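One protein chain omitted, others in place.
Labels run A, B, C, D and E following the written order; every chain starts at residue 1.
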Amino acid sequence: MTFKQITSPHGHNRQSTGRIMQLVLIATLPGLLVLSYQFGWGILINLFLAVLAAISAEALILKIRQRPIGFYLQDYSAVVTGVLLGLSLPPLVPWWLVIVATVFSIVVAKQLYGGLGSNPFNPAMVGYVVVLISFPIEMTTWVTPVSLLPEGVSHPGLFESLTIVFAGFSPMDGVTGATPLDLFKHSNGLLVDQIYQDNTLFSSASFAGVGWEWANVAFLLGGLGLLKARIFTWHGPVAMLVTLATMSMLFWDGGSSNSPGSPLMHLFSGASMFGAFFIVTDPVSSAVSNRGRLLYGALIGLLVYVIRAWGSYPDAVAFAVLLGNFAAPFIDNYTVPRTYGHNQRRKATAKEEDE
Amino acid sequence: MVAGHSHYNKRMQEFAIILVSSILINNYVLVQFLGLCPFMGVSKKLESAIGMSAATTFVLTLTAMASYIVNELILMPLGLIYLRTIGFILVIAAVVQFTKMFIEKTSPLLYRVLGVFLPLITTNCAVLGVALQNANKDLNFMQSSLYGFGAGIGFSLVLIFFSAMRERLAAANIPPPFEGAAIAMITAGLMSLAFMGFSGLV
Amino acid sequence: MSQGFKEITTNGLWHNNPALVQLLGLCPLLAVTSTVANALGLGLATLLVLVGSNTIVSLIRNHVSDAVRLPVFVMVIASFVTCTEMLMKAYTYELYQILGIFVPLIVTNCAILGRAEGFASKNSVGLAALDGFMMGLGFLLVLVALGALRELLGQGTLLVDMHLLFGPSAMNWLVKPFGENYSFLIFVLPPGAFLVAGVLIALKNMLDNMAKTRADSHKSKPVKGAKRVRTTGHIN
Amino acid sequence: MIELLTENIILAALVSLVGLGVLFGGLLGYAAEKFKVESDPIVEQLDELLPQTQCGQCGFPGCKPYAQSIADGDAINKCPPGGQSTINAIAKLLDVAAPSLDEEHGEEEIRTVAFIREDECIGCTKCIQACPVDAILGAAKLMHTVITQECTGCDLCVEPCPVDCIDMLPIEEDIDQWRWSIPKNQHQLIATSSSTVHETLT
Amino acid sequence: MRQLWETPGGVHPPENKVQSLKLGIGHLAIPEKLILPLIQHIGDAAKPCVAIGDVVLKGQKIASASGDLSAPVHAPTSGVISAIEDRPVAHPSGMSALCIEIISDSEERWIDLYGHTDYKQLSPQEVSHLIADAGVTGLGGAGFPSAAKLDNGRTKPVNTLIINATECEPYITADDILIRERAAEIIQGIGVISHVLDMPRRILIGIESNKPEAIDALREACKSTAIEVVVVPTKYPSGGEKQLVYILTGQEIPSGQLPSDIGMVCVNSGTAFAIKRAVIDGQPLISRIMTVTGDACGINRNYEVLIGTPVSHILEKNKFIRKNCSRLIMGGPMMGFSLSSSELPVVKTTTCILAPSHSEIPEEDPQQPCIRCGLCAEACPASLLPQQLYWYAQSEDHERLQAHNLFDCIECGACSYVCPSNIPLVQYYRSSKGNIINSRNAKISAAKARERFEFRQVRLNKAEQAREVKREARRVATEKAKTSSSSAADIINAANLRAKARQASPDQQKAKLERSLMAAKMRLDEAQERLAEANKSGSAEQQAQQHASVEGARQKVEQTKRRLEELIR
């Protein structure tokens, strides 16, 4: 009798890449719900457009490269990229902007490097930054959270939202405004207390801006779920959040007119939690070892704070992540864990002694 | 950033700003487009990149000082501003030659590591670029040196990280037309995208 | 060493193109190509310097010792650059201002010293000048292509600011194929320069590959092992 | 003096440039003499990488001369016995892109050793003279044998043999020398549909 | 309670051990043919000491140890030698190797057995000879000749003897059942081992917590001894030697070194049993306990199987159904290798025959790209970065692979087991290790070839010069002969001169001597190297042998030197 030869180990724990990605998708749900409640249909339209564009772009490139399309799409990574990108774009941006962002993420940042697993930069963040820099007007107008809408004004309905997105009308006044971090940034010269009093965005919120704090809490919950499911280790997100908190504590300055904001605000506003649990954790573009991820997370946390406090981008997560990606391969070279039987950690650049 | 009181603090603050500006915000490679040839050419191996960085930083700092002296003591007093380019390039060639000799004499080991990179530095735009920019900006000696040093550190930072990244790309399954220089360019583009995050920092 | 006219031409323009293949002179290539006008301005300046320096270097190639060869070449190049700089200042001041320090930086454009060392110092004056011209032209064409692409993609215009080079009559060369309000800033900013340059290089690779597969199907295989020698000499 | 110079710009230019030239030329002249001979360690390193088959297929009498020639700028793809892995190694050392083997010099073949059919050998010693590594034992008029461990498989002994009694036999892999092969990376092989994925697996 | 240390990583695959534990150790009918590979262990193959047609008795030595780290092979039953030839053997390569085939006469006629119940009277060396002679090799994994391991342990002070009874692989229960049924004999075996090792300070039996009955049996058997039974948490691969050493003692075996370098020896419990049989009962290693399991077998149980039994024979007796079977595995699911055919024989290291059904171990899913999720790194017991190793294995970056400590990978397969992208990581590592070893070897032989080439070049140059000198001398001689009158004496003189010129000139002689001096020196170096190696790992006999050859080489060098000096003088 003859048998097939297959190498060990025989058997597998039945985990699959596609399932991991599906879990990530599920974990975005709480955040998605809060966001859509707070900011209306725009979020869902973004999400839908981005996912559609991501899948189409991925399929197109696979076809050009003559790869099996079905096989590669089933890893769901394009969907994850689409969803994460859709979640970070402002609601009610024109449709073409979503498409441009997605095409940049999937084609330039991912497929030009060979597809899943090869890209050194986080695709979603590349897409986001490209449109942020190219189309600042569209990218800096956010929708006002539902609880702050003036009397009698409501978010546009589905049909209205679609016309805004596709026909290029701009949303009516009162519905759009700045994000809390943006507001904070350009209210330089005011005491923090004054900022909080002057702006309903802060005054009717408990810690970090109406709407935003709950979205952050929701992403935190989703992220903790993923952590529990052991999709990623705690090192990256915790390092990032701790550094961010520490920095904002150091420079908090008691709320003077120079203060870049309280730790609570930095942790729960903008994309902090979303970034910490969904972006920093992108396995492909982060550092590999646990120690490496600690450094990587800390670097991102530091950069987020530096850019938020002294740079000109109010929510610095995307830039910080790209800069972190940039440093990751270098970090990897110097954070190889100590292997069994070795006294010291080795650098990945170390030469064999006998050679 | 941090309010300084004494004169000393102010000086330090100014120096810190010069450094941050030349390393990150106005990074010579990614933002100002200087020194790109070695950036592309010597970034395939991390080890060579580190060697190149060290050598370039050294030469950059030294050139910034030397060209300041030449500019202030010879060219400016004699009204020979139009000879700046040629004067500076001579200074650079001399500094590179001097560095080479110096290293060879003092540390043969280091020379073996850095030796091959030294001649390449003469035609590195960043070196002449620093000298010219410093002269245009009318800086004092300390500031000039700091700009030179900062430029070197910025160059090194980017070059070293870039080479680590390129080593990682060696195993990636890149579409054939993009292999090599093309994907390196695109990677540099994404890096420069990331560096835009530093704009407005100071 | 001497090459024919055709070879020098194809080398400069395509096979050994300084910008796309040798990856030299990248700084100006990326820094001044946000518009065609800038690209053209710097490209012409570089071309001028290249032809001049190649010619002079070829003339003096037999009269300098090895030790000072390099500094002499650098000096030749630097003086050409300085002349160009002064001329540009005198006649196209605005363009000179836009190009900034990249005009004096032609001195360190590695392509120029590379040609002086690699070609002009070994060839006759005529060939050296031709090589300088072709290399310069190759460089110029890539600069202009990159400039055109970036200008078009980034701000939706072509031939903006040409009056800086060609006088006021060039004002109305401007075209706006995508309408008034188009803009895609990333292509004007530094990242776009890298991205478009990367795509250009890939494009060239693709064309080369296509040409190669076509050529391969026509060419007969070389004789395998034709160039072997005996390492152990004559056997008696 | 200074006044003279500041007043006469052309004179100033002359003096300062010539001054720099003299200074610099002197420096270089000194350097040229002082550091004249420099052995090229790269040749040794290249020679290390070549397979030392000494077969001459590269067109040089042995590996060392070819190493020297590479150091002088020759193409690195001329050694068939080394094959692609040697080309890659050299490319890495020299930090250049790795070309594929130049077929005009031969093809990368599986390694062989010479075997002398001893009953046919007439003891002419021609093969001994041909062997670059002294891997053949024997004396005039006595039959010869190949020391298998020392034979590099260069096949230089085959042609001189007047009675054609030397065969090049492929080195047979036995169970000790067997090595695991790299798994076929399926996702780079498959053409179009996912159903074929399973087929390539089986 | 002894303190335990926890290893990083590890996985918990489904254990699947109950099914084969329902029945005790069984016996199989003797197959009509037995095939005995001559290499069933790490080291050099044994040499046959019988010929085709010989009649052999059960337990008779049919191949004797030869070379480094070799072990003899014994006839598992009585019968006739029917073939000595290359046969496919159980090896991942599926290649063939030299085997002896016995046609059994089903009479089981034993040779005379000489047990040594009083082994304590013998010297450790003598006992270790007995073990070596019985062909005992490690039964737990790599098949390292046990006597060699113990001998080496004796040359360095050993303070800890570790008995590996963890059996961490899923499905396998051979050690478990052996302990349950024959714990006392194992303890006796441990006694023998500790005698050979000059009584180590502590003796630990490491056993996983999922074998309560075996633990009880061991505790019972150890009651009056100083042996400690240590229960370790169930986790794959705590049975790996390095891992077990760490779990039990908190010490790590330094990379590239052996347990004996830190004063430890680790032996499998089955090996201890085999040693007991070999020394106390005088029985050579001709059978072993082995698990036959998997859903494609109707019966799952352990057997005492004769070495050399074809797998097909075992399967037949266990209601094996071919079409249900997805693959045939020798060893456990994590480290075992798949067999290409069921005709292959069982060897000393075979712990298990696993014939899983298609649903039990399904086809592998196709490989997807690595997403660097790090699950593999979390599972790795050696704290490696499997994803980086995989990455560099793909780009064949040997330098980086070694810098990432590729050679510390124990090939346990935990990383592949958890990889969500189904990447056969271990195979990449095995192949990369092979490539690196190959290129190291190639470098060594290249260096040798260069030396020889350069040497030849020098020789040829010298010869050419010498010829030149001689030619010149001859020319001068003839000239002289021509110019002077051609008297008979002159002619003779000239002839003499010519002859003298033709004779090897001193220069030539010198060159020759120098050459042989160089060669002798090279030989001396080689011999010294071999001696050093033998000192490290060889037997005393080998050491003596190498010593002699070094001496010989040295004399040769002296001699040549002397002659050279004479010549110069």
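Please note the rule applied: contacts are C-beta pairs under 8 Å (C-beta built on N, C-alpha and C of every residue); 3 or more make two chains touch, one makes a residue touch a chain.
In this section, contacts and distances are computed from a predicted model.
Student: Under which of the names "phosphoenolpyruvate--glycerone phosphotransferase", "K+/H+ antiporter subunit F", "3-oxoacid CoA-transferase subunit A" or "Ion-translocating oxidoreductase complex subunit G" is the non-displayed chain listed in UniProt?
Tutor: Result for the unshown chain: "Ion-translocating oxidoreductase complex subunit G".
Student: Using the touch definition given at the top, which of the shown chains does the missing chain touch?
Tutor: It touches the following shown chains in the full complex: A, B, C, D.
Student: Of the residues C:His15, C:Lys89 or C:Lys176, which one touches the chain left out of the display?
Tutor: C:Lys89
Student: Which is it among B:Pro119, B:Pro176 or B:Gly200 that touches the chain not included here?
Tutor: B:Gly200
Student: Just name the one of C:Ser65, C:Ser124 or C:Asn172 that touches the chain not displayed here.
Tutor: Reading the full complex, the residue touching the unseen chain is C:Ser65.
Student: Across the whole complex, list the residues on chain A that are touched by the chain not included here.
Tutor: 133-138, 140-141, 170, 186, 188, 311-312
Student: Touching the missing chain, which residues of chain B?
Tutor: Those residues of chain B that touch the unshown chain are 82-83, 86, 199-200.
Student: Quickly run down the residues of chain C that touch the omitted chain.
Tutor: 64-65, 67-68, 71-72, 75-76, 78-79, 82-83, 86-87, 89-91, 93-94, 97, 183, 185, 188-189
The rule is simple: only the chains that are shown with their structure count from here on.
Student: Going by C-alpha centres, which chain would you call the most central?
Tutor: D
Student: Can you tell me which chain lies farthest from chain E, using the average of the Cα atoms as each chain's centre?
Tutor: Farthest chain from chain E, going by C-alpha centroids: C.
Student: Could you grab the centroid distance between chain B and chain D? Build each centroid from C-alpha atoms only and quote it in angstrom.
Tutor: Whole-Å distance between the two chain centres: 36.
Student: Two-or-more-chain contact residues of chain D, please, as numbers and ranges.
Tutor: Expected reply: 21, 24, 28, 31, 54, 62, 132, 180, 183, 187, 197, 202.
Student: Which chain E residues touch at least two other chains?
Tutor: Residue numbers touching two or more other chains: 92, 364, 366, 368-369, 394, 424, 427, 430.
Student: Taking the touch rule as given, give the residues of chain E at its contact with chain A in the complex, in rising order.
Tutor: Listed in rising order, the residues of chain E that touch chain A are 7, 11, 13, 92, 94, 170, 242, 246, 252-257, 312, 322, 325-329, 331, 333-343, 354, 356, 361, 364-366, 368-375, 377-378, 381-385, 387-388, 399-400, 402-405, 408, 413-414, 416-422, 424, 426-427, 430.
Student: Can you tell me which positions in chain B touch chain E when the two form their complex?
Tutor: 168, 170-171, 173
Student: Under the stated contact criterion, what part of chain D meets chain B in this complex?
Tutor: 2, 5-6, 9, 12-13, 16-17, 20-21, 23-24, 27-28, 31, 34-35, 41, 92, 95, 97, 188
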